[in-house]
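The complex appears here minus one protein chain, its other protein chains still in place.
What follows is chain A.
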Amino acid sequence: MSRVLVPLAVLEGESVSPGLVDLLAPADVTVLGYHVLPEQTPPDQARVQYGDRATAALETLTATFEAAGGAADSRLAFTHDRDRTIDRVAEETGSQAYVLPGIAESIDRLLVPLTGDVAADRVLAFVADLIGDREIGVTLFLATDAEADGRLLLEEAAETLAGRGVETESTLVVSEGPLDALGGRAFDALTEDAAAHDAVVVGERAPSLQSLLFGDEAERIAAESVGPVLVVRHSEDSAAASEP
């Protein structure tokens, strides 16, 4: 099974809930403890003062994942830029996905949005690998302005997962306007659905003007639903190409 990166603001006491630990049990987990500093402070200065405390917290977290049966290791980073650090460490560890931890007691059903320009194949393969032979259901979600194409895509996706023994349902939202504008109908429908599920798996998108203005889509979903959000990364090639 592939590697999943779990970035946590360790020094702010961010932790993982039992549902997420169970969900990630089949995966190799790298816990990335990070601490974001304002630019006045050299990262090394924070490491000198808080390194030990952070390392101790990370050991506890790593042990939690190991107790659930998976292999887990940890990295600790002091940074001015959280997203850059997550990107770099995910790249270096070859992680297929990273997690916005959220809170879930147990995870029985995943929401998997396929809206827009995401690598559906990678997302579905990751979901199937993660679920394995466990009793976890999937709701596929698609918002589109082309109903027929959308229905076809959902059917193909459902077949792919069914072929791996995963039970699926589908939600199709036909929308006229722009598909993922903040507060648009499609996004509202998605966050409503997300709140009704234990966790969400999304494909990473290239940064856009919209994500610069309103924040990353995955983070907006995480903010709206309480549960964990797993972000399946770009393939290595496209990730390297997006490096500024």
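In this text, a residue touches a chain if its C-beta (ideal position, glycine included) is under 8 Å from a C-beta of that chain, and two chains touch if they have at least 3 such contacts; residues count from 1.
Quick note on the criterion: contacts and distances are computed from a predicted model.
With the options "Amino acid/polyamine/organocation transporter (APC superfamily)", "3-ketoacyl-CoA thiolase", "Hydrogenase" or "Aspartyl/glutamyl-tRNA(Asn/Gln) amidotransferase subunit C" in hand, the undepicted chain maps to the protein name "Amino acid/polyamine/organocation transporter (APC superfamily)" (source: UniProt). Here one chain is not drawn; of A:R3, A:R75, A:R151 or A:R164, the residue touching it is A:R75. Touching the chain that is not shown, out of A:R47, A:R109, A:R164 or A:R185: A:R47 (per the contact rule at the top).
Mapped onto chain A, the interface with the missing chain covers residues 11, 35-55, 75-81, 84-85, 88-89, 244.
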